[in-house]
Every structure is written in structure tokens, then in C-alpha cells.
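As C-alpha cells, the structure follows; a few thoughts come after it.
A single protein chain has been omitted; all remaining protein chains appear in their positions.
The letters A and B name the chains in turn, as written, and every chain counts its residues from 1.
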Amino acid sequence: MNNNLQQQHDRTMVRVQQGLDRRYRQEKRFQRIGLGAIILGLVFVSFLFISIIANGYTAFQQTYVKIDVNFDPEMIAPIGETDQEVLSKANYGGLVKKTLRDMFPEVTNRREKKVLYSLVSTGASFQLRDMVMQDPALIGTQQSVWVLADDDVDMLIKGHIDLNVPESDRRIKNNQMAWIQSLQAEDRIEKRFNTIFFSAGDSREPELSGIKGAVHGSFFTLMICLLISFPVGVAAAVYLEEFAPKNRWTDIIEVNINNLAAVPSIVFGLLGLAVFINFFGLPRSVPLVGGLVLALMTLPTIIIASRAALKSVPPSIREAALGVGASPMQTITHHVLPLAMPGMLTGTIIGMAQALGETAPLLMIGMVAFIVDIPGGPFDPSAVLPVQIYLWADSPERAFVERTSAAIMVLLAFLISMNLLAVWLRKKFERRW
Amino acid sequence: MNEMTSGHTVKAFTEELDSINQLVIELGELGLDQLRRAVQTLMDEDTKEAGLVIDRDRELNEIDIKADEEIIRLIAKRQPVAKDLRDILTVQKIITDLERVGDEARKIANLTIHFYDNGKPPPSNEILRDIYDMATFVDDMLNKSLQAFVKVDLKIALDVIEQEKRLFDEFRGSLRRLSTFLMEDSRSVGHVVDIVLALRALERIGGHAKNIGGHVIFLITGKDVRHENLSAIYSEVADLA
Partner (left out) sequence: MEEFVNESGVVTKPLNPEAATEVDMQASYEQHGSGTVGEIYVDDPRMTCRNVNVYYGEKQAIFDVNLDIGKNQVISMIGPSGCGKSTFLRCLNRMNDTIDVCRVTGQIKMDDQDIYDGGLDVVPLRASVGMVFQKPNPFPKSIYDNIAYGPRIHGLSDNAKHLDEIVESSLTRAGLWEEVKDRMDQPGTGLSGGQQQRLCIARAIAVSPEVILMDEPCSALDPIATAKIEELIDELRENYTIAIVTHSMQQAARVSQRTAYFHLGKLIEVGETDQIFTNPRHKLTEDYITGRFG
């Protein structure tokens, strides 16, 4: 018998040895496939980031042109008045044009003059107006002022315009080239950090457009979304997990919540349009409605995450609390919720990040409108970041391309920081028991 | 081996219990054999054989020590409770009793040497008869007590305890008969004293057999009946018998 077993053992060892190489090869192959998948993913992600950053980083700088403005009292306040009303209505556009004409006296042709004027942004006149209104003493003096260059000039300076293309197909003509070169020779052209991008709303002029309006819109939308979806989601999760009887109805509710999480987001947009705007008559394009719609969309995510967080609180903690005589409500508010909160917050932040990047449902409720003003509250019409990106991506100007990428970078930065916040919360408040 | 030890989930436990129970049987057989041979040497006047019996007592002592070691090991390893615990305690006590049986048998063998190896005239067969009668009686008791243990039989155990009472009467009767020898011939006093000692040894063996019966009753019922009279024992175990 023993002998028999020994023989069997020997045979087993031989067989095992024979198959060993093949097993290890399989293992190695499997590892390589997994590694390959990860590398492929990383390649795509880095390609995405590189292309966005390469396209967008220049948007954080903006070209300025120095012009010598003669604040001619004749043109601003002919009778020496310093009334704000009068000052604000003066013809600063003319002033800019005159300044340019003075700087390039050789330009006389009417058409050429027009081209000359387009060297600086239409925003230059507002800049002069603001200067004068802030300090009326400027009137009658000669000042060197850095004003915004036009987006085409900006593109040329940043090297985005291909000079090998025939002049007729080029946004910058040869004569403009000559003027710009002469300005550069006088050190009158300079690139500065683009504060306008962060402090302005949308605009038809790329050099005057910024994301502040969209950021504000996103902020208000998310706040509304958070205020509605978090309490409702947590309450629903607590009820379903802790109080609801386990029967067919709760099963149906559970299945439906899981299904809702998979519903295409545009359907929520249609729902919002039908309910909030058509039925309740709320205004279009406002963060309030956007927030409500996104709240609907985020609710299933939050409920599912919150229920998972509640489930992960060990039953021993509940038993401990019940065992010393706590009521079910006390057990939940004193022990279960605090322990589940990090998980719930993580789920909420993930849901919020999802809502932040959402475009489709907002298109349905009219948040795609062109809005220049920066919204001051959730009832002001506004855009949100992803819609702004969508709008800019649609614009033909070359300068909007880099702004699109820059806005994507800002959006990604928000998303990444929200995810990091979620990770940090989880790490910080994760309890061991 | 029997229903006392079998059925443990851990089979090694059963085996260990069996092995100490086996030691009891081994020692019991040895003790019984020693008793018979010792008495036989007296009959055969065989002093050489008597020496062998005395030497053989060492074997019994060895088994006694071995059993003690096994029991300590078993208690430490298995922490027995209930009938296992009673079994082990009973085994230990029976072993002690059997070892004493061996000692008493040795005394009888010593007597053989004393009678037939000192040049003095040996005692007459007539005077030795009491020893043979009593030996037969005690042999039966010891045999039964071992049977009671092996078969875990309450009835046999009770029989043995009852027999012990008659043994005592027998012992008294023998003493009376011996006193008549003394009256006839006062020179026989040396022999009579020796024979009384042998009878005493046999009576002790009967006592040990009774103890074993009591241990078996404890093993079966969990009740300690050693120091009670018969009627109390009967009333205690009545509902179990």
C-alpha cells in the first residue's frame, strides 16, 4: 500500500514537472496581456493630455500692443466736463483709431486704414474708457498704453499662423505683417498672462472671451444639484437600507434605482424640459433648472453609493448600539451614519464630478445660449463649463481652438481635484473596526 | 473496546482510553495469575516457583507506573469530562487496587519460602486447608470484579460487593478453626500466626476486589459507593440497575 502511494507520488511529481513550463508560460502571457492593456490605456490618456495641453497652454498668454494715446479733450469732453455720463459716452473707438493713424501716418488708403484698425482688439476702446473714467485727469495728456491685440495678431505672435500659405488665404496680410514687425522692432508688442480668460464671460471676440461666466454657472448648478441630491439621496438610502421592509415593492424600487443610473443623460434633460420648464414654468437657461436636472441624474449614483456605504458598516456596530439600549434612530444617527459618511461623500463627489462634466441634459433646457454676462445667482441665465467648451469648439476662429483646450484643462483640473478630494476623504475618515 | 470508550470524534482519544483500559485487563490477569500461582506454590511446596512469583511482582509495579504516566498524559492532553473522566479515574483506582493484589500475592509466595526453605518442619495439609478454600473464594471475587469492569456490568459489580460480606464470615470461621489447632498443639503457634497472615492477605485481596466492584459502580452510575453499606448501595443504584 505504502509502496503504491510512493509510486503514485513519484508519477505525480513527474507529471507536475512536465506541465510546469507550460503553466508558467501561460502565467507570463496573461501578465503581459494585462500589462499591455494598461500601457495602451496610459498611451491614450497621455496622448489626450498632451494634445490638449499642446493646443491650450498658449491660451494662458495674451498679446498686448503698446500705443501712445493722446487723450485729446476735443474727442472726450469737448467742453471740459468731467461728468461720468459724458465720459462714458465719448468716442473712444475713434480715439484708438486716431492713435493708430498717428502711429502709422503712411497709411492713407481707406481700406488699408480699416486693416490697420484691426491690429488692436475692439476691447481697447473699453480699456481707454475705463482709464479715463477712473482718472479724468488723464484728459489732455499723452500716455503709453498697453492694449489688447486682435486675436489674429495674437495668433501670429504665438506662431499659429502659417506664413507659407498664400496671402489671400491668410488671416494676416503682408501689410499687417510689416506693421507688426515695425511694432516689434520698437518693443511695442508683448505677451502677458491672460487674466481676461479667467475674469471675463463669453464673447464673440476670442481675445475678450473668458470662462468666468461658465465657472460661475457650473458652480451654481452644482450647488443646486448638491443641495437637492445629497439630502434626498442619503435619506432615500437610509430608508431603503435601514427601515424599509424587504418585500417585492422594495425590490422593484431597488431595481429601478439601478436602472435609473444607466438611463442616458439626455433623457433627464427631456424630463427637466417637460417638468421644470413647461409644467412649472421655470425660466430657461438658468442654473436652478440645470441643477434640478443634474440632481435627478446624480440621485441614483448617490443612492447606490450611500447604500453601499451603509452596508459596509459592520452589523456588530449596530448590535453594540442596540445592545446598550439605543433606539434604531439613535443607532443610525449616532453610529451608522457617521461611519458611512465618508463613503457617502465619496459617492456624492463622484456624482458631482459626473454632473460637472455633463452637457447633454443641459442642452435640452437651453443652457446652450450665448450669454455674455457673468451670472450672479442661480436665477440668472448662464452657461456651464462643458457647454462653454462645446460652444467654443464650434466657433471658427483659430483663437477659440486654444481657448477650447484651455477650458478643457480647467474642467479637467476641477474634475481631478474633486476626485482627489474624494480619495482624500476616504483615506482620512476611513475607520477600521 | 467497549461502549465506555468508543465513539469519540477524535479517534486517537478512543485509542488512548482503550489502551489504558487494556492495561487494567492486563494487570488484572497478571494479578489473578500471581494469586493462583502463589497459592499453587504453597500447595506444591515449590519454593523455586515462589521465588519466580516474587520476582514477577516487579512486572505489576511497572504496569502500575506505566498506567499512571498514561493517565497523566491523557488528562493533560484531552481534558476528559463525564464518563471519560470517570473511566480514567476508575482505571487509576483499579490499577492501584490490582497492584496491591500483586503485593498480597507476593506475601503468600514469601510464606511458601518461609515454610519450606528454613529446615523447620512444614505445616500439615490440614492446617493449610483454610488457605486453599479462601483462595478459591477470593479468586472468584477478583475474577468477577474484573469481569464487571470489562463488561461494564453493574450486576456483577454488585455481586462482588455482596460476596465480600461472606468473605469476612469465612475469614472469621477460619480463625476459629485455627484456634482449635492451637488448643490441640501449642507448638503449632508459629505456623498458625503465619497462616493467619496469609489468610489476612487473601482477605485483603477480596477487599481490593470489592473496591474494584465499587469503582465499576462509580464508573457506571457516577456515584461513589465505597463507604456505604449494602442496602444504601442498592437503594442508590436501584433505578439504574
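Everything below uses one rule, namely that a residue touches a chain if its C-beta (ideal position, glycine included) is under 8 Å from a C-beta of that chain, and two chains touch if they have at least 3 such contacts.
Since the structure is predicted, the reported quantities are computational estimates derived from the model, not experimental observations.
**Student:** Of the residues A:232, A:317, A:393 or A:418, which one touches the chain left out of the display?
**Tutor:** Spelled out, the listed residue whose C-beta touches the missing chain is A:317.
**Student:** Write down which of B:25, B:85, B:152 or B:197 is the residue touching the left-out chain.
**Tutor:** B:85
**Student:** So that we can see where the missing chain sits, which residues of chain A does it touch?
**Tutor:** 245-246, 314, 316-327, 330, 334-335, 339, 431-433
**Student:** To test your reading of the contact rule: which positions on chain B touch the chain that is missing from view?
**Tutor:** Chain B touches the chain not shown through residues 7-10, 13, 79-86, 221-223, 239.
As a convention for this text, only the chains that are shown with their structure count from here on.
**Student:** CA centre of chain A versus CA centre of chain B: separation in Å?
**Tutor:** So the centroids are 101 Å from each other.
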